[in-house]
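Taking it in order: structure first as structure tokens, then the write-up.
As you look at this complex, bear in mind that one protein chain is not there, while each of the others sits in place.
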Amino acid sequence: MHSMFKRTAAALAASVALAAPVAAELTGELRIFLDTSNPAPRATMEAMIDRFAAQHPGLEIETTVIDREAYKTQIRNFLTADTPDVATWYAANRMKPYVEAGLFEDVSDLWAEPEIAENLASTKGAMTIDGKQWGVPYTYYQWGVYYRKDIFDELGLSEPTTWEEEKANCEKIVASGRACYTIGTKFLWTAGGWFDYLNMRTNGYEFHNQLANGEISWEDDRVKQTFANWKELIDMGAFIDNHQTYSWQEALPFMVNGEAAAYLMGNFAVAPLREAGLTDDQLDFYQFVSINPDVELAEDAPTDTFHIPANASNKEAAREFLRFVVSPDEQTEINNGANLGQLPVNAKSSVDNDKFLLQGFEMLSSNSPGGVAQFWDRDAPAEMAKVSMEGFQEFMVKPDDADKVLAKLERARQRIYDN
Amino acid sequence: MTVAVDVPEQESWFHKNQQRLAPWLFLAPGLLFFLVYVIIPVFQSFNLSLYEWDGLGAAEYVGFRNYEDLYWEWVDRDAFYVSLKNNLIWLVLYLLAIPAGLFIALFLNQTVWGIRLYKSLFFFPFVISQVVVGLVFTWFYDPTFGLLNEFLGLFGMGPLNVLGDERFVTYGIIFAGLWPQTAYCMILYLTGLNAVDPEQIEAARLDGAKGGRMLWHVILPQLRPATFIAFVVTIIGALRSFDLISIMTQGGPFGSSRVLAYYMFEVALSEYGFRMGYGAAIAVVLFLIMLCFIAYFLWSMYREEKGH
Partner (left out) sequence: MFPTPIEKQSRPAQITYQALLPVALLLWLGPLLAVALFSVKPAADFTNANYWGLPSSFEGAFNYGQVFFNSDMPRYLLNSFMITIPTVIGAVALSTMTGFALGIYKFKSNIWIFFMFVAGNFVPFQILMVPVRDLTLELGLYNTKTGLVLFHIAFQTGFCTLFMRNFIRALPFELIEAARVEGISEWRIFWYVVLPLMKPAIAALSVLIFTFIWNDFFWAVVLTQGPESQPVTAGITSFNAQYRAAYQLMSAGSIVAALPPVAMFFLMQKHFIAGLTLGAVK
């Protein structure tokens, strides 16, 4: 009885809020922590917050932008002390430790509101743990192969769709004195992207998911096949040398200077590539090729999110802010090419007229039947992600040691998922 | 004691016991701070190493399982083994700062014009933060444009990717660390050389001693206090190596430049690290290693105190 009453009351409150979204004057302080520290995203978010502030003059908003890398370690501190009212983070397993520790607010009520329920349905799964939703997405982006069209033209290559074509292309690129791919694995996660694609293409989305959840041995022959495919590329000299010393940004110049022909990356790489002087005639995009024809194509499309910490002090205003962030107009605005340059999460928003965004949107909505993964370090538990990505890096430097690396990962799996 | 003679009877208890109480009153604030922030945390870490705790939820008592895990990492030649091995390399090679510092001190112990400025400039690296030293050397080693490879190129060698190669990376970082540490040892020896007894040198010269023999038999014994301090600070510095590794490689490539101090931080507080208890266990191991040296230092100090 009691709980039912509460639920109706909540529903009633929600519908009231919907009927008059701005009517209830929001007051007090709203503290927002952002990890969007790169100049363009930072400006985008600050502008968005200014628009929100203009709608709520009674609200005193304080925004803190923390370096993206530092943020990843600091979140656990500010969720327990000196807690903001809203904080950015990532979807899927990456939010799990905080959900399990009770540090994120359950926002299922927001997801029950029709505005969100209907328009954000596609990302609901990534925000759900234990049947509840723990935040809202604000942007997502495709991964895929960004390549130098002018170099492809010069060598008479076309966009590959199969593994054979891919390798044939790569051979010609290597023969021309270039590397096929630039990559910087100093911070490890870039290698996770390669693993995601090679494994999903070799063994399929379901298998990949099970591996991330610790249900499959790393010494399984199917995993070994993924590594064998990877090794083919490494052995032909597909990747730039010394990638273990570079960050992903430091790997960009290789592509800009034409020393490497392509980059497997998220769409955020487009902005710095354009800034460095590559025109849209020189730069193009293709979906990662199919390897095993028996598995359906699946893609990486990491979702960035907003959450309300459980210890937040102004949750009412925080909820209103979350509604604002996912609203169709804001989604169109913040994700357009001049701002984040990514994909809006709201079905009613429009994708900016940018060739990469349009291709990515097209690819994710119609050519990714196998499923959509978040990204290796968001899908696998933190510890496994760390150990495995270190293993990927080691393998990329010493491809002959694959068995040793896999044995190490298997030992880690048995320890990590056991606990 | 003598004061007590003319003291009026109503003198307060405090006044009478001043001599006994005073040291404790003077000690109180410093001691309190030190206990709360240093001594007690050491014991808390020992305790925490028996728990499994992600730093967010509740801690779970697991007995010695964290140590057991460390043992298996040792057996399997995993991260803990690598860290411990690198710590040993650090300990041994970092001590090179002492002879290197002595060498530079001997080189600079002259009175030519401008030598004071030279001494200051040679000492300079010690004053800069290790973070900056780390950045400077990261660029120095950079495989595409680093000064090192430019230099090797002159002799037709290289290019060498020092920080990207598991065989060289630890040595590369230690070399960077030796730069400020050598400067430190140099200044210790320069001061020590200033105080060397000139009469003994003259006497030895008359006996025909010079060069290496003079250094070994006459000078070095007089430099013992400087050597002792250089030894202490170098050992401590070697075991504390965190900043350089964090800035230059983050323990990479694939974890081959980890040391215990960095590994501990990595498992407990870094991006993917949520194992506070495990981190505490690593810290305990590091502490026990350090304790051997601390005991030795205290023992030396104790003997000296008794000697006075």
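We call the chains A and B, going by the order they appear; numbering starts again at 1 in every chain.
The rule we apply is simple: contacts are C-beta pairs under 8 Å (C-beta built on N, C-alpha and C of every residue); 3 or more make two chains touch, one makes a residue touch a chain.
Here the structure is a predicted model, which is why all the values come from computation and not from measurement.
Colleague: Of the listed residues B:V75, B:V92 or B:L121, which contacts the missing chain in the full complex?
Modeller: B:L121
Colleague: For chain B, which residues lie in contact with the unshown chain of the complex?
Modeller: Touch with the absent chain occurs at residues 2-3, 18-20, 22-24, 26-27, 29-31, 33-34, 36-42, 44-45, 48, 55, 106-107, 109-112, 115, 118, 120-125, 127-132, 135-137, 139-140, 145, 147, 150, 179, 184, 187-189, 191-196, 198, 201, 210, 214-215, 218-219, 225-226, 229, 236, 239-240, 242-243, 246-247, 260-261, 264-265, 268-269, 276, 279-280, 282-284, 286-287, 290, 293-294, 297-298, 301-302, 305.
Colleague: List every residue of chain A that touches the chain not included in the displayed model.
Modeller: Answer for chain A: residues 37-39, 64-70, 74, 77-78, 80-82, 247, 249-250, 252-253, 256-257, 276 touch the chain left out.
Here, only the chains that are shown with their structure count from here on.
Colleague: Take the average of all CA coordinates in chain A, do the same for chain B, and state the distance between these two points in whole angstrom.
Modeller: 41
Colleague: Under the touch definition given earlier, write down the residues of chain A that touch chain B in their complex.
Modeller: Listed in rising order, the residues of chain A that touch chain B are 69, 72-73, 76, 79-80, 97-98, 100-103, 185-188, 241-242, 244-245, 377, 382-383, 385-386, 390-391, 393-394, 397, 408, 411, 415, 419.
Colleague: Using the touch rule from the top, collect the residues of chain B that touch chain A in their complex.
Modeller: Residue list for chain B touching chain A: 52, 54-57, 69, 76, 78, 142-144, 161, 163-164, 166, 249-250, 252-255, 269-275.
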